[in-house]
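Omission of a single protein chain aside, the complex is shown with its protein chains in their original locations.
So that you can tell them apart, the chains are marked A, B and C in the order they are listed, and the count of residues begins at 1 in each.
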Amino acid sequence: MSTTETANHVVENTVPVPDPEVLKSWLRDMLQIREFEVRSMQAYQNKLAGGFLHVYNGQEAVAVGCIAAMRHTDPVITAYRDHGHALARGLDPKIGFAELFGRIDGCAKGKGGSMHFFDRNNSMFGGHGIVGAQCPLGTGLAFATKYTDEVIKGGTSDSVTACFLGDGALNQGSVHEAMNLAVIFDLPIVFCVENNRYAMGTAVDRCTASGNQITNRALAFGMESRTIDGMDIIEVYREMKGIINQVRATTKPFFVDIDTYRFKGHSMSDPRKYRTHEEEQEYEADDPIEKLTRYLLALKAMTEEEIKSLSKQVRHEIREAVNWASQSPVPDVSELHHDVYADTWGDYTGTSLPRYMKPATDEDATSGEASNGS
Amino acid sequence: MSTTETANHVVENTVPVPDPEVLKSWLRDMLQIREFEVRSMQAYQNKLAGGFLHVYNGQEAVAVGCIAAMRHTDPVITAYRDHGHALARGLDPKIGFAELFGRIDGCAKGKGGSMHFFDRNNSMFGGHGIVGAQCPLGTGLAFATKYTDEVIKGGTSDSVTACFLGDGALNQGSVHEAMNLAVIFDLPIVFCVENNRYAMGTAVDRCTASGNQITNRALAFGMESRTIDGMDIIEVYREMKGIINQVRATTKPFFVDIDTYRFKGHSMSDPRKYRTHEEEQEYEADDPIEKLTRYLLALKAMTEEEIKSLSKQVRHEIREAVNWASQSPVPDVSELHHDVYADTWGDYTGTSLPRYMKPATDEDATSGEASNGS
Amino acid sequence: MAREIEFREALREAMSEEMRADPRVYLIGEEVADYNGAYKVSKGMLEEFGPRRIIDTPISESGFAGLGIGSTMLGLRPIVEFMSWSFSLVAADQILNNAPKMLYMSGGQFGCPIVFRGNDGAGGQLGSTHSWCVESLYANVPGLKMIIPSNPHDAKGLLKSAIRDDNPVFCLESERLLSIKGDVPEGDYVVPIGKATIHREGTDCTLVGFGRTVYFCEQAADQLAREGISCEILDMRSIRPLDMEAIIRSVKKTNYCVVVDQSWSFASIGSEVAAEVHAACFDDLDNHVHRVHNDDVPAPYSHDLEQEMLPNARKICEAVRSVTYNA
Partner (left out) sequence: MAREIEFREALREAMSEEMRADPRVYLIGEEVADYNGAYKVSKGMLEEFGPRRIIDTPISESGFAGLGIGSTMLGLRPIVEFMSWSFSLVAADQILNNAPKMLYMSGGQFGCPIVFRGNDGAGGQLGSTHSWCVESLYANVPGLKMIIPSNPHDAKGLLKSAIRDDNPVFCLESERLLSIKGDVPEGDYVVPIGKATIHREGTDCTLVGFGRTVYFCEQAADQLAREGISCEILDMRSIRPLDMEAIIRSVKKTNYCVVVDQSWSFASIGSEVAAEVHAACFDDLDNHVHRVHNDDVPAPYSHDLEQEMLPNARKICEAVRSVTYNA
């Protein structure tokens, strides 16, 4: 499919299907994300979480497949629907829940919430709330890896940035500016459009003109592009692997239109009147997790029992994570004036890394306030 | 040429070359603009004009040709390089110079200056200083004519808006947002890119990625587009006539890449080190005014003598306009707080039309301040 | 004849009544039509007025704000909804350069009768990018008017005035107030832009607030009343023009003043009011004007931190006690 839909020249896809062990780990990752979201929605109902909650159900193959095709040091950045990317990148679910619950042990000390999952050690650069605004930032990440490799280290560019955005984000001017800059500066970045068909209640065709081909938005800048099936993790991985290898070699940007579907509402307050139940069922039948499960069973790489125990295992881990997070203290009020400025002046008390990132040793030293949470 | 370069389907161009009388009036209009700019530069040297001055020399065929293809009631909007469009639209040169000199008789009472030539009676909507910012406004003009014709009057859409922008403006996000909106809402607007090869000191290829085809920027939105030669006023007119007829009938937006050249520097302070003298001479040899002159001579529609007397006549008119404008009073200080709000409160004294637009009768009535200039 | 309706219904009535009366008025924004508005303010308006006048847009704030402004140049009178004023930053150039200056730049040729409206201020745990109080940024700009209603009655009356105003009017609504109910007259009436109102009479100290902070002032005033301090609560309602006369009248009566502003303190509406009150009441004030603001930090997500950040009743009480200690 992808090759036929390639907007520019065809990249031969010689990427092999990975070993069953790898596929199993993907299944595990997707199950973890799904379960994390199920528990997130529960927590939201129980008022353990607040603000806006945008869940990733149905799109798991995109984050897991794309990130599997990258190196762990390759930067990843996305919008507010960010739980899947952070977990796929290796964020410990208990740190994620702590953030969701607004607790001091969260990746952002409870200051960011659902929309701001940052995880520096796993090259996860957020988690951004303003539609499209992560795209200029993403070009900055690609610029920085290239500049560091070539200008500072005097070597050759060796990293690729994945910048995820929604179909609706394609209508923000800053996204176009970012794409133009990526081409002009030869930046090693892949713009991964998670085309889940809707921007809140707006179907993609209603507000996103593109001559019925979203990849035309890349053609505008002479940027290479492709459309791929985001419900099939094996295709996502194989296509992205080829694309990322190419971008690493050429340092030229690439645009991917990844077809997927948002199983749930836009956020917790969305009645989904704008689409039919039939449509939802049709896509749910295409569930990326079930698809990989069927594949593994057909391969005889896993048995029904192994599948069951795997998801049991994941459910257990997630339940434990929820419990752990709900025990984490809420941030002390002194946190209000911490992390505003890097230095200390006036009421501002400087900054420190979140607990989970700090070697036990300097913990006491650098974040007095952060630790005496109520 | 144009047809071969059409990005989408080919529009047959059956528009005839107009009668010599019409061509003569175009020559006159282009000569008027050229002379206006020559005098503007002089005035700037003599400190009669200040601020930023962006002249139109070399691009005359674009404004005159496009506007000749429109109805007088069709809205026109452009950026800060706006003298040509305003004059082509019928602004009296003496009102233009008065504005340039910061005098009360200017089209904006001396409050706008070179970058803000507005002229409501001639459907000229400015004159805008922020690169690209006129494009969302332009879609608003097209929206308004369509809304008024269809929703308020219950008839059919009957106007077409011409929104002019520079090649450099193509990199402002708001321009992309405007193009998407124009397609989504079926707005009768033509985006006329005056591709004069440079944005200040930046050659178009250096910063504007488009796969070497600026019309690809329209393809991104499934918008029809075409490239035309902006140095040949007859081609500009014939192509634009066909395009505007089509847009009036379909109310679907169109994008035109008009190749032209900025004979002078970006503004008065530009040494033009970024391009060669040879390049400038090459384009100057393609002067749109000389081209039309040669054509009229070949047609025997005009004699050398008639040409001479015509330009003599224009030079005279412009000299008179400069003299008239330099006699116009500078705005009274009371003008500072006039035209800020439409109503009167605090220090604000309401608003009134510029002198030249007012029937003599209500002049005294509505703009006391405006008239007692020093 | 008045009856109790929600703040969001009052806004809807204002828009609907004006749209019935004037075909030049239309509503445009994200999810305002099919979806009935992200916060249901425009619920049912698509049904009544149809898709030509209730218009859904792409996520292109700069684009559709500019489109609205452009359409005023040909006589239309748009209402542009920002799902949140937090999202208006991507449209800052259009709303701050074009709308408020068009009349001036064009020497009186083109006015800009447009209303920009939407949620402003902290919602519930929305975090730093979604909790903007833009009033202190945008109110600095001449050429625009700004209203911040605190109750359904004023919301309908002020919004109707805004839609009829020939200048750009920024209407800031608090998501926290959309569901509160209040008496609202049926049919046509307006609340004039530029007139403050005394929300509660008092004798010992003037509390100057607007929008959501009026409720914080109420809570504080109730507490302080028990302590024997009688507070007069003034609701500014309009930020630009600002009704300084009303504020001065009250301060000359109480001789003490605390300004409660939900935006950050530096170069804010709170500093403006404090500076002007000192200028006008230099000999009447028995203590300097105290100010209560949001803490000077980005909005945190965590519930308790957010509550602590707000210009809440506790902070107001502390300010009033310390300003009136010498009474």
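Keep this in mind: contacts are C-beta pairs under 8 Å (C-beta built on N, C-alpha and C of every residue); 3 or more make two chains touch, one makes a residue touch a chain.
Everything quoted here is computed from the prediction, not taken from an experiment.
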{"item": "Touch partners, limited to displayed chains, of the chain removed from view", "value": "A, B, C"}
{"item": "Touch criterion as defined above, residue of C:Ser16, C:Gln219, C:Asn255 or C:Asn287 at the omitted chain", "value": "C:Asn287"}
{"item": "Touch criterion as defined above, residue of C:Ile59, C:Met105 or C:Leu172 at the omitted chain", "value": "C:Met105"}
{"item": "Among B:Leu141, B:Ala199 or B:Leu353, the residue in touch with the chain that has been omitted", "value": "B:Ala199"}
{"item": "Omitted-chain contact residue, chosen from A:Gly112, A:Gly201, A:Gly242 or A:Gly265", "value": "A:Gly112"}
{"item": "Given C:Ala10, C:Val32, C:Met83 or C:Leu96, the one touching the chain that is not displayed", "value": "C:Leu96"}
{"item": "Interface with the unshown chain - residue positions in subunit C", "value": "62, 89-90, 92-93, 96-97, 100-101, 104-105, 127-129, 136-143, 240, 242, 263-272, 274-276, 278-279, 282, 287-291, 296-298, 300"}
{"item": "Interface with the undisplayed chain - residues on subunit A", "value": "75, 77, 106-112, 116, 118-120, 125-128, 130, 133, 135-141, 143-145, 147-148, 150-152, 173-174, 177-178, 180-181, 184-185, 338-343, 345-346, 351-354, 357"}
{"item": "Positions on subunit B where the hidden chain makes contact", "value": "50-52, 102-103, 108, 110-113, 115-116, 128-133, 168-169, 171-174, 199-202, 206-208, 273-274, 330-331, 333, 335-337, 340, 347"}
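Simple rule for what comes next: only the chains that are shown with their structure count from here on.
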{"item": "Most distant chain from subunit A, judged by the mean position of its C-alpha atoms", "value": "B"}
{"item": "Between subunit B and subunit A, distance of the C-alpha-averaged centres to the nearest whole Å", "value": "46"}
{"item": "Separation of subunit A from subunit C, taking each centre as the mean of its C-alpha atoms, in whole Å", "value": "36"}
{"item": "Interchain centroid distance [CA atoms averaged], subunit B/subunit C, Å", "value": "39"}
{"item": "Contacts with two or more other chains, residues of subunit C listed in rising order", "value": "57-58, 60, 62-63"}
{"item": "Sequence positions of subunit A contacting 2 or more other chains", "value": "171-174, 206-208"}
